[in-house]
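The following block contains the structure, expressed as structure tokens.
Complex shown without one protein chain; remaining protein chains in place.
Entry: chain A
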Amino acid sequence: MSKLLIEGVSRTFAGVRGGQPVKALMPADLAVAANDFITILGPSGCGKSTLLRIVAGLEAPSTGRVLLDGKAVTRPGPDRGMVFQSYTLFPWLTVAQNIAFGLRERGMAEKERDGIVASYVDLVGLKGFENHWPKQLSGGMQQRTAIARALANDPEILLLDEPFGALDNQTRGLMQELLLGIWERRKKTVLFVTHDIEEAIFMASRVIVMSARPGRIKSDVAIDLPHPRHYTLKTSPEFSDLKARLTEDIRVEAMRTAQNMAVS
């Protein structure tokens, strides 16, 4: 049985001031197996973030439904952890308190929380920064904390919405290795949205390519590169072949988006 099932999910936004309604997402179907790492790749405005937010329960689909372990998603919940592109650490809580937030909301005793928090601080390499405020951290460290915060809750699926989009190239590469390393060791079902082709291939066991507005799923590419993956993989011939293929796919879509913008 699939871990996550997306069945005919679409999203239409009401027109502004009596204008035409905007179709952000055409009906999409997707089945995600347990412990799969899926990246959703597409140009800006293809509805990939909308799809992820519907899975998270932060937005309601116009049609269709999302099933997690056979249960329909109606609202956000701790079984679907999310990491956002913007920095969403709670600024009034320290790194450790941020990571403990979900456990605290669940009513877990402080003693029990401390052990779990310590292990996740360790996992994302933030030892020594437990008592720092988010403002004192670099962007990469903030996103590492956000990942630890989502994982500490032990969600059924981890959703990431361009989590490294605001980071510089070097930090981004390190963050990719860190997240992939965690996934290789701990196994988790992951849905990862990005517009970066290299990132999509490097992280994924499957890349879902989305088309330009109105967004729909265009292709579904299995990535059979071996694990554990090392950053040198990005310069291997197999990687280059996949990159060339996806670049072509995405280029067509990006050009279509640009043309749509030119006419509208």
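The rule we apply is simple: a contact is a pair of C-beta atoms (placed from the backbone, for glycine too) under 8 Å apart; a residue touches a chain by one contact, two chains touch by 3 or more; residues count from 1.
To be clear about the criterion, contacts and distances are computed from a predicted model.
K.L.:
When one chain of this assembly is omitted, its UniProt record names it as which of these: "Serine/threonine-protein kinase RsbT", "Sigma-70 family RNA polymerase sigma factor", "ABC transporter permease" or "ChlI/MoxR AAA lid domain-containing protein"?
P.N.:
"ABC transporter permease"
K.L.:
With the full complex in mind, choose from A:9, A:25, A:56 or A:212 the residue touching the hidden chain.
P.N.:
With A:9, A:25, A:56 or A:212 as choices, the missing chain is touched by A:56.
K.L.:
Per the definition of touch given earlier, which of A:45, A:64, A:77 or A:214 contacts the omitted chain?
P.N.:
Considering the complete complex, A:77 is the one touching the chain left out.
K.L.:
Among A:29, A:69, A:105 or A:184, which one is in touch with the chain left out?
P.N.:
Only one listed residue reaches the unshown chain, and that is A:105.
K.L.:
Would you write out the residues of chain A that touch the absent chain, in ascending order?
P.N.:
Touching the missing chain: residues 56-58, 75-78, 80-82, 84, 86, 88, 90-93, 101-102, 104-106, 133-136, 149-150, 153, 159.
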